[in-house]
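Apart from one protein chain that is not included, each protein chain of the complex appears where it belongs.
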Amino acid sequence: MADDWGMLLFRHLIDAGIEEAEAGELTDDALAEAAAAGVEPGSMYGPALTYAGALARTVRQATRHAAPPPRRRDAIVLRLRNVTKRYRRRQVLREVNLDLRAGEVAAVIGANGSGKSTLLNICAGLTRASSGTVQRTERIGYAPQHEGVAPLLTPAEHFRLFGAACRMNRKEAVSVGSQLAAQLGWRPRRNVVASHLSGGTRQKLNVVLSELNGPDLILLDEPYQGFDQDSYVDFWDQVFRWRNGGAGVLVVSHMLHDLDRVDHVLELQPVGES
Amino acid sequence: MMLLTVASISLQEMIRRRVALLFVFLLPLVFYVVRIDVHWQAIRFLSVGVGWAVATLALFSHVGARRLDRRLTVIGASPTALFFGRQVALAAVGVFVAGVYFGLVAVTQEDLPHLAGVALLLVTTVLIGAPLGALVSLVISRELEGALALLSIMALQLLVDPAGAAARLLPLWSTRELTAYAIQGHGSGSLSSGTIHFALMMAACVLIGWGAGVLRLRAVRVSPVPVQESPHATLK
Partner (left out) sequence: MPRNISQQWLHGFLDLCLLCLLADRRDYGRGLVERLAEVGFDEVPGGTLYPALLRLEKQGLVRTEKEVSPSGPPRKYYELTDLGRATMHERRGAWIQFRAAMSAVVEAPAARSGRE
């Protein structure tokens, strides 16, 4: 019984991105403590899956606390001046202004229909603004809200493809992709195509692809659909890790948590309401 | 290189679409077997079937990749590499299918005036089919409607009299001509007119498909950020 629980714990730790050696150590320690107390590990720690999740998060967060570099207020990575967008007669965006520097996080919030995704598409260069100016750095990462991944490709194939677009060679791309995935608590398995991943894991792939090329500006459109609470926290940890690493991050969101840790909050109103 | 990566990954993706592949392989076979008693018709139907199947595979491949291609161009991928990478993978699948069917014809038919001509007509058909599918995907961006459009083209191809003037506008007219050369011993006139039509048609499909793809995918040019900026000069 204890052995089964132990094996499950080990497996779940690996799945959560913990290195094999450390996962082995953590499992052995847990089993030893339970044995020393004369208690079944299941009743001492709870289900192996939840315990593995708690341990994995602790390990991940520890690397965050380890060395927070000082924030740099650097060059502007994105500048929006009086950006408006009109579709035929409907005005979607009205005079949006923003200066985002490297090492800053901006959250774009607003109710549905307030033009958040449109603004992001304008920043990414997918749509042209009707008026106003957009200036941004060249190296960007972009994670759309829907269908950002190819359902019939494996994570590794995604890494290769996106890596090739940024002149990374195959090995490098897959290795970087796997490391970034581990930071979100996910170990990509070979031969599992994206459509067979759970919604939350697919979104993690989406997020990893947006930063694969080490961009200066990362644009994310409500990327945590399907995330559980732990993943949501991990995601925001990742955002702040990007910030500490010197990138500028723009996150479109309708969730209002964590806004106090963000540098800019851009609130969009659906046009037609004042 | 980017193009080769796109080609190999597109190929992987195609192989995973089992049902589509099944159609690509089996539909022409059905066409061939149904008419096998009249050999020139059997080969004609087979070749148009192969062309249609590759074109439909190309349609599905390009339509399915649309979202991802947009995302890739945003981070700096070249639309040209994306288009041609996919086309190379499709051509590879097509040529493989053509090869298999050439083998089938060689085994099941006797006394064909120019057997090599059969190989030529099958290969040229798939080489038109791939960019044709891409072209349709750019005009009709949905899989079902695009497949119906290709079906209509194929039906026309089979029904229209090749001698008529309008027939030359159809993409696979060259296939018809080359069939005449290979099977009915029509001589080198058919061979040359068929090859020329093929070359022109393929060039046209590729150029239009590529051009339209580039236009569609080209990211909006965004001006670079001013380099020297004092942090105090910001507006919110």
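First chain written, first letter: the chains are A and B, and each begins at residue 1.
Simple rule for what comes next: a residue touches a chain if its C-beta (ideal position, glycine included) is under 8 Å from a C-beta of that chain, and two chains touch if they have at least 3 such contacts.
Bear in mind the structure is a predicted one, so any value in this text is a computation, not a measurement.
Asks: Please provide the labels of all shown chains that the missing chain touches.
Replies: A
Asks: Going by the contact rule already stated, which one of A:Ala37, A:Ala111 or A:Leu259 would touch the omitted chain in the full complex?
Replies: Of these options, the touching residue for the absent chain is A:Ala37.
Asks: Residues on chain A that touch the omitted chain in the whole complex?
Replies: 26, 29-30, 32-38, 44-46, 50-51, 54-55, 57-59, 61-62, 65
The rule is simple: only the chains that are shown with their structure count from here on.
Asks: Where the centres are mean C-alpha positions, what is the separation of chain A from chain B, in Å?
Replies: Going by mean C-alpha positions, chain A sits 38 Å from chain B.
Asks: Residues of chain B touching chain A in their complex?
Replies: Residues 1-2, 5-6, 9, 12-13, 16-17, 64-65, 67-68, 70-72, 74-77, 219-227, 229, 231, 234-236 of chain B touch chain A in their complex.
Asks: Residues of chain A touching chain B in their complex?
Replies: 73, 75-79, 81, 97-99, 101, 124-128, 133-142, 144, 147-150, 152-153, 157, 160-162, 164-166, 170, 193, 209, 213, 215, 264
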